[in-house]
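The structure under discussion is supplied below as structure tokens; questions concerning it will follow.
Missing here: one protein chain of the complex. Every other protein chain is in place.
As written, the chains take the letters A, B and C, and residue 1 is the first residue of each chain.
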Amino acid sequence: MWMIRAVLPGVWLLCLLLGLAPTAQAQQQTGQGQALLESLDAPSYDAKAEAIEAIIVSGDERSRRWLDELLGGKLQRHKDTGRFVIVLENRSRNWPVIDALTFEDAGEMSRRDLDRIGINNALRGQLQSALAVLDLYTDDVDDRRDAARELLGSVDAPMVEPLREVIASEDDAEVRRLLEQALAIHRLEQGEIEAIADLEGSLNSRVRSALNSATRSDDPLVADAASAALADIEQRLRINSGLETLYFGLSLGSVLVLAAIGLAITFGVMGVINMAHGELIMLGAYTTWAMQQLLPGQPGLALVLSIPAGFLVAALAGVAIERSVIQFLKGRPLETLLATFGVSLILQQLVRTVISPQNRTVVSPEWMSGSLMINEGLSLTLNRLFVLGFALVVFACLMLVMRRTRLGLEVRAVTQNRAMARSMGIRATRVDIMTFALGSGVAGLAGVALSQLTNVGPNLGQNYIIDSFMVVVFGGVGNLWGTLVAGLSLGVINQVLEPWAGAVLAKIIVLVFIILFIQKRPRGLFPQKGRAAEG
Amino acid sequence: MWLMQPFNEGATRLFLGVLLACLALVTVLHLAVPAGHPLHVSAYTVTLLGKYLSYALLAVAVDLVWGYLGILSLGHGAFFALGGYAMGMYLMRQIGDRGTYGDPILPDFMVFLNWDSLPWYWLGFDMPWFAFLMVMLVPGALALVFGFLAFRSRVTGVYLSIITQAMTFALMLAFFRNEMGFGGNNGLTDFRELLGFDLRTDATRLGLFIATGVALALGYVLCRAIVASKLGRVSVACRDAEARTRFLGYRVERFQLFVFVVSAMLAGVAGALYVPQVGIINPSEFSPIFSIEIVLWVALGGRGTLYGAVIGALLVNYAKTVFTGVMPDAWLFALGGMFVLVTVFLPRGVAGLLAYRFKGQGFKRGSNETLSHDISKEASA
Amino acid sequence: MIPSNPYRTPRWLAASLLSAAVATPALAQEDPIKVGILHSLSGTMAISETVLKDTVEMLIEQQNAEGGLLGRELEAVVVDPASDWPLFAEKARELLAQEEVDVIFGNWTSVSRKSVLPVVEELNGLLFYPVQYEGEESSENVFYTGAAPNQQAIPAVNYLMNDVGVERWVLAGTDYVYPRTTNKILDAYLKSHGVADEDIMINYTPFGHSDWQNIVSEIKDFGSQGKKTAVVSTINGDANVPFYRELGNQGLDAADIPVVAFSVGEQELTGIDTGPLVGHLAAWNYFMSVDTDVNYDFIDAWIEYTGDEMAVTNDPMEAHYIGFNMWAEAVRKAGTTDVDAVKDAIIGVSVPNLTGGYAAMMPNHHITKPVLIGEIQDNGQFSIVWETPSTVAGDAWSDYLEGSRDLISDWRKPMECGNYNVVEGSCGGSEAETE
């Protein structure tokens, strides 16, 4: 293994520089290609490694494609004919394939007859860095940066010289810095103490690994220097981790807020204890899944579309619930709790029987996966970042609706004095429907967001219903601001506790805290004061 | 003597009569009628009924606080489970060296988690009297502390319901932790004998069934006695017009606390009777969903009429048994539908229906239209 | 549905609880062989267990197509324990006492097995348990067709240690008995192989844990200490999706810190976007991608049965496949479905598994299995990167726990003991007095 790691990318780089790269002379006898691939189809991974090396050296222009497909596990071989093919789509039983040598369409083949040319993590790692080297020559700066980052910790003797030249010709400072560090790590591995200077202050985890292993070096000087550099890095990391925890907290909080805000309306404003709220969230999530099924291949678009769709579906479901159950339970909130609990059971089992008891896959679009790098040590996961933003937007919109629109006015009127509102010509029933639809719709939105974070399955709802109630009650029933503050603060508290208390204990502590808090402030963070609130 | 009061009530006499008759009937049909005969009641059924009865006792406890005190506790499962754990710990100690590892003191799960000695809170549970005492004291103590805090600061209506839910939820998470020393998710199981009786014999099962029935009868009488006393009337007063009751000079919070604790203890007893019959106790009994279900039994049977709670508990659980057997894939529809229909169309539950027939003592009070008052109050909370 | 179900009478609604219960005679139907299926169809475990119910039903169908067993029809008796542990015990009792089934296939979680165990032992039934579990148990009436720790965890760790060169270990699991025990065994095993204390990080999370931010970043940090690091995950079902998503988003790819999971199979992956997970590992005794004809036939049959082109198979399904065939074989051998006869007959029975080899029932009621390590592919399948040269026999009592090191289990006469203590030379514990 080690040997290959050493040789592989270097060789690749060398032949690039010697100019026999994918533009090289066209030795197009498929014979050679066949032979190269034959050698790939070897039992041992060492043999495979050598084969890969051979492919690289061959400078065959198809090699890049081959390596990519090999990496993706799509390069396969027909058991009987021994023909090499590239699988295009490998989900059902018969797979469309193209010829691996000519890249021409080869119809469909049954997965029974195909042998995958397997690689393992070790090989994968090396292939990646090999391909990374290639990317050093693309025009896109970001690709070059990623490539350079990929090379951290995988530089070796034969690469050093060529890399130097690359650095010389590289115009992007960031890429240069990264490559310098890559070299430095290599030099450090050779025991060069000066190398440490180049690594100081880098928060990149691979750099830290390198330094860490350097601290175990036999040369005491190197060891000390390394640990010194490390200490400095750790220092910076501490600040980072502080920020990180805060972000974690806010992100968890935003989830809680999203889940609870719909409840804050149905429960806080209408006084309806909707136990099916969780299932409405679930419906939103399933809508996202459905949209992605309808629009295969473009998860991003599907996700965007499912925002209105999710809202609608959940809202309609809400209306159905309101008409069929809740309207009969006016002024009996605790009864609504019981009835809607029944509804939630039904909805869950409905999903199980109609769709499936299994979880469904919801794909994250490109622009929502990965993370936004603030610095080498601190990066914010994109999906959560989006959810956080989404939560705030939803909240803002709700505030607008409640404060600025006719509906909001009527809602507040009806909740404060039904009879009075009626006599002033407000159609209370209609308002009820609208309010409940609104709350449910928001739940649907929560579902859409949650589909990006967690399971989309029949149990999705149950996992959030209790937390949601906690948040609303903690924040003060009937107060949207309360819900926002409560959700975010609970999230942060939880995440701050977690590192030293552990996940379970943290949650318990939070619950106990809520209980005690309610003792102190029986009406939550932002209670409604005055006689109106009294029984 | 106030405890004897209920025996003068027609309704109570009727209820006790039916209950005891059923106990006798089942016993006879189980012992006298030969197996295979269509009228034979199998040991399986007996245990099942025993389980239902312990649920019924639990429902009575909940109805006492919800029906008569207007406190909707979504955390009574916690008291039930605590009682169950107290009993479970006793049963675990009874296993002695017959566990898989043959350790004379430590339960199996402690052995393979490398506990070298019993944690302090397991001490004494080898003595039945102590364990049975704990069955009531532990839930009682929790109720006392929790209730004291809650009622003192006048947490009412929905707020109270939600924090009771928080309480049981927190306890569930806590008991899931293996460090707690209660067997974590697996809980306590593999029980062998209770007071020297082998739990795996039908005779013991019948005994447990009868014991549960008697416990239910006693619990019912106790609750009726409380309800029929002046204290019961004060509770109803607290339920319907808390402020007014205060201005009459009653310390509402103390009355609430008293009834709450009594109810918690009853729930504990129910749990203790439940465990040896189902053969396992684990944190899932703490789950808020279970507590909500209990409330549903009461609502379905008819809130504010103790016997209604009993009917509700029996009906729902029987239905559950039947459905999960007859329509495994669809039983949740049936159950869910049942809850919806009853709450919407039978606001007074099954008891409401019965009430049209008889109009005896104890049927009048606490029927639902009189509840509208406190509920609209809860609405504003 | 269940023709012989006593509750079928619509009377139940009208009739009071007792009278109806009284009117439920224990019908003893002679003709069909009754096979009880005890898997949750609702509640949290339905996600994993429903397919197992379908699997057994399919196997029964096939068996009947081949003319049943001993010339008798097979008949499935399905009940729903609803992921509710006490209900498991109750339903087991119903199956054995009321329905008088001849064998039960069922359970997933350890706790459900533990709650069923006393019932099965008391009523002397047969239970085939298809899921990998923590070991430390051997019952006369239970047959463990899933993997014991030495058939999954230990080989996986060996692979990581020797082939991947991992030196630093994160043992992450859901807080219940299976991960606890497995991690204890692994901890002991790793230490015995010279892994230092500070190179092992153990972490437990509650069921359905959905917020992994902190833990993943801890792992990330733990992994940046200059030693090759791997995560051994015993995280249970539902919690995996958010866990893997977080891994992907925080940029921990398999090349840096591989995760080897013991509870994530094809079924679970259907709920995950596997794109970011390519290269992470799982250790099982069967993968859908196993390249044998018997497996392809099984898959085809399964797709036929479910009518879903995308339907996937997984390890517990294979376990049921093996268990069912073993039981059928034993019944043929014994010429009767009588429990005791079958119990004796089944030891030593060996049937083909789906990976091209054979599975044999050991005297300790565990079976022999090959151990496969697979890497997750972008299509939700695993590509097998390593497998044990030969099959491994399941070990009821781990050699790495001092509590059970000296215990062995052998249900053949004359020993007939699930926990024989070779040091004291006595059969300590449970079965001693029930003989």
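Note that a contact is a pair of C-beta atoms (placed from the backbone, for glycine too) under 8 Å apart; a residue touches a chain by one contact, two chains touch by 3 or more.
We take it that contacts and distances are computed from a predicted model.
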Name under which UniProt lists the unshown chain, selected from "Hydrogenase 4, membrane subunit", "Lipopolysaccharide export system ATP-binding protein LptB", "Proton-translocating NADH-quinone oxidoreductase, chain M" or "Sulfur compound chelating protein SoxZ": "Lipopolysaccharide export system ATP-binding protein LptB"
Per the touch definition above, residue among B:127, B:248 or B:353 touching the missing chain: B:248
Residue in contact with the excluded chain [from B:226, B:269 or B:310]: B:226
Touch list for chain B against the chain that is not drawn: 2, 226, 229-231, 233-234, 236-237, 239-241, 243-252, 254-255, 258, 364-366, 369-371, 373
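By definition in this document, only the chains that are shown with their structure count from here on.
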Nearest-to-centre chain - CA centroid comparison: C
Remotest chain, chain C as reference, centres from CA atoms: B
Gap in Å, rounded to a whole number, between the CA centres of chain C and chain A: 30
Intercentroid distance (Cα basis), chain B paired with chain A, Å: 44
Chain centre separation in whole Å, for chain C relative to chain B (CA means): 34
Set of chain B residues in contact with two or more other chains: 173, 176-177, 329, 332
Multi-chain contact sites of chain C, meaning residues that touch two or more partners: 41-42, 175, 204, 206
Residues of chain A that touch chain B when the two form their complex: 267, 271, 273, 275, 325, 328-329, 331-335, 337-339, 341-346, 348-350, 353, 462, 466, 469-470, 473, 477, 504-505, 507-508, 511-512, 514-516, 518-520, 522-524, 532-535
Complex contact set, residues of chain A against chain C: 1, 72-73, 90-93, 112, 115-116, 118, 120-122, 124-125, 128, 205-206, 208-216, 241, 244-245, 248, 251-252, 255, 348-349, 352, 357-364, 369-371, 379, 381-384, 453-459, 463, 494-495, 498-499, 502-504, 507
In the complex, chain B residues that touch chain C: 22, 25-26, 29, 35-45, 47-49, 51-52, 97-102, 109, 111-114, 173, 176-178, 184-187, 189-191, 200, 278-280, 282, 284, 314-315, 318-319, 321-322, 324-329, 331-332
